[in-house]
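Here's the structure, in structure tokens; my notes come after.
Complex shown without one protein chain; remaining protein chains in place.
And then chain A:
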Amino acid sequence: MSGSTSGQGNPLRYHSRIRQSGTERQPETHPLTWRLRDDGEVVWLGEYLDKDGYQSVRRALAESDPQGIITVVKDANVRGRGGAGFSAGVKWSLTLQGGDMPRGYLICNADEMEPGTFKDRLLMEQQPHLLIEGMILGARANNARQGYIFLRGEYVEAARVLNRAIDEAREAGWLGPDIDGSGFDFDIAVHTGAGRYICGEETALINALEGKRANPRAKPPFPGQSGAWGRPTVVNNVETLCNIPAVILHGADWYQNLSGNRTGDGGTKLYGVSGPVAEPGLWELPMGVTGAELLDRAGGLQQGRRLKTWLPGGTSTGFLLPEHLELPLDFDSIANVGSRLGTGLMMAVPEDRGMVSLMRNLEEFFARESCGWCTPCRDGLPWVVKLLRDLEKGQGQAGDIELLDKLAADCGPGLTFCALAPGAAMPLETALRHFRQEFEQGIGKVSGDTRGVPDRVAADAPANNR
């Protein structure tokens, strides 16, 4: 997509921004964002180098072997920021390398499409070199010879910025052959997508990168054993990779201490809030701040509205109640109450919004974005949408809610190739659990079987995809 110029200078033009000023964002406490400029302009190479840029690469290539990098990242317990929270160091330790093993690929998952998530965009649009620096370290640790940034097609600005930054880095010798005189070679290309949420699933992403339909692959083999074109491949989220340079430079203990005694997870997190709040936005905060602290940053709900429920990190996480705001926003605390931290960007739902309508909107998304590979997802999610549409209109029938319970269970973990259906099931299951009465109110206003033969739900899909 090439941009037109019609919207340039238009005050409605969207600009990504961090809501903390430069005085709050310090190198010792804000490793992800301290270099960002208050004016929101891009930090290009010159400024990045002035702000200690690429020092972690210089050190790691001179002093560490791949195992040394992996050990530090593992000790720091950097958990994946794309939503799953899997230890990056453990993932890296499972990548096949050495001996006769061919050098493989490091892929940055920049397909940010989880509803309610807008963090990776900021890192790529305003500070591209931190991601490049993190990718070089990841490549060294995993013996990757080529990196790809798999960027969603709609992130036009990020593509422009990243491509220019890659050129800058290559010209300065931070990419290409013999990086910084170390003998290590690595380069990066940007691959832009053409839509479809499923591309964010790591094996579907690899298929998309190879120029195929983005259906997920069976695991095992895991990408670290056999990924892109059959070679060892590592897929990491943008924010995860952006954490690595500071870990290498300051060490695992420093990283662990960033979160104080709030949580066992170390580091900081790019948290955010969206929905009808006073000041939606993004903040880099210690891992494990509470939901209440985060919501305070956003000024609470808009005047006259009260919080009914919230999603901690995207629509594939489970609904939580206001009482859960006191919990630390870390992976384990949120998992313990039946949800997931996900991407860590909170979505606030006010009391005046009905859960049935919200669930209908949310499941329309998942039904439309199902790639069609597995039956529970392809056929189950449109069925869920149909039931929710009926309940929304007061045309639900006895047994519909039990059917939704069953569909949520049938779309749960382990029954499909990938996590899309379980991601659609978790908000459904938690909404039915916490707000069952609202669903029950949609039943019984119409008697008899008015439904006939179920039709496929188009879910507002564009005609050219059907």
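Basically, a contact is a pair of C-beta atoms (placed from the backbone, for glycine too) under 8 Å apart; a residue touches a chain by one contact, two chains touch by 3 or more; residues count from 1.
To be clear about the criterion, contacts and distances are computed from a predicted model.
Student: Out of "Phosphoribosylformylglycinamidine synthase subunit PurS", "ABC transporter permease", "NADH-quinone oxidoreductase subunit E" or "Probable sugar-binding periplasmic protein", flag the one the UniProt entry gives for the chain missing from this complex.
Tutor: So the chain that does not appear here would be "NADH-quinone oxidoreductase subunit E", according to UniProt.
Student: Which residue from A:68, A:195, A:322 or A:412 sits in contact with the chain not drawn here?
Tutor: The missing chain is touched by A:195.
Student: Quick one: which of A:31, A:53, A:82 or A:281 touches the chain that's been left out?
Tutor: A:281
Student: If I consider the whole complex, including the chain that's not displayed, which of A:38, A:65 or A:210 touches that chain?
Tutor: A:210
Student: Among A:92, A:118 or A:435, which residue is in contact with the omitted chain in the full complex?
Tutor: Residue touching the absent chain, from the options given: A:118.
Student: Just the residue numbers, please: which parts of chain A touch the chain that's not shown?
Tutor: The missing chain touches chain A at positions 1-7, 10, 12-14, 16-17, 112-118, 120-121, 148, 152-156, 189, 191-197, 208-214, 228-229, 272-276, 280-282, 311, 315, 345, 347-350, 353, 358, 361-362, 364-365, 368-369, 371, 460, 462-465.
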